[in-house]
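All protein chains of the complex are present and in place, except for one that has been dropped.
Entry: chain A
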Amino acid sequence: MSSRGLRSRQSSGVSRIRDDQITDLVSKLQLLIPQLRRGRSHKVSASKVLQETRNYIRSLHREVEDLSHRLSELLASTDIDNDQAAIIRSLLM
């Protein structure tokens, strides 16, 4: 039936648009991941980019855990009052 042919053409059109979107987004990801940015101008496969993305996010999560631990030791006995908060804010901005 002609409608079936139209539907399959439409769905392949939609999936092509989606694939293009994904390719575009993956290339943006490649710019963010430090592992993939170092002097590499040649194309990296989408699968590799996503793999490195996963590793990068995990390493960022680990760093946050580690830093939270260090800060819990450093901030052990101090409550932050308003004056200290202002100082810290200006330090970190």
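Worth pointing out:
By our rule, a residue touches a chain if its C-beta (ideal position, glycine included) is under 8 Å from a C-beta of that chain, and two chains touch if they have at least 3 such contacts; residues count from 1.
Here is the rule we use: contacts and distances are computed from a predicted model.
Selecting from "Transcription factor bHLH147", "Centromere protein W", "S-adenosylmethionine decarboxylase proenzyme" or "COQ3 protein", the unshown chain of this assembly corresponds to "Transcription factor bHLH147" (UniProt protein name). Residues 18-19, 21-22, 25-26, 28-29, 32, 45-47, 50-51, 53-54, 56-58, 60-61, 63-65, 67-82, 85, 88-89, 91-93 are the ones on chain A that touch the missing chain.
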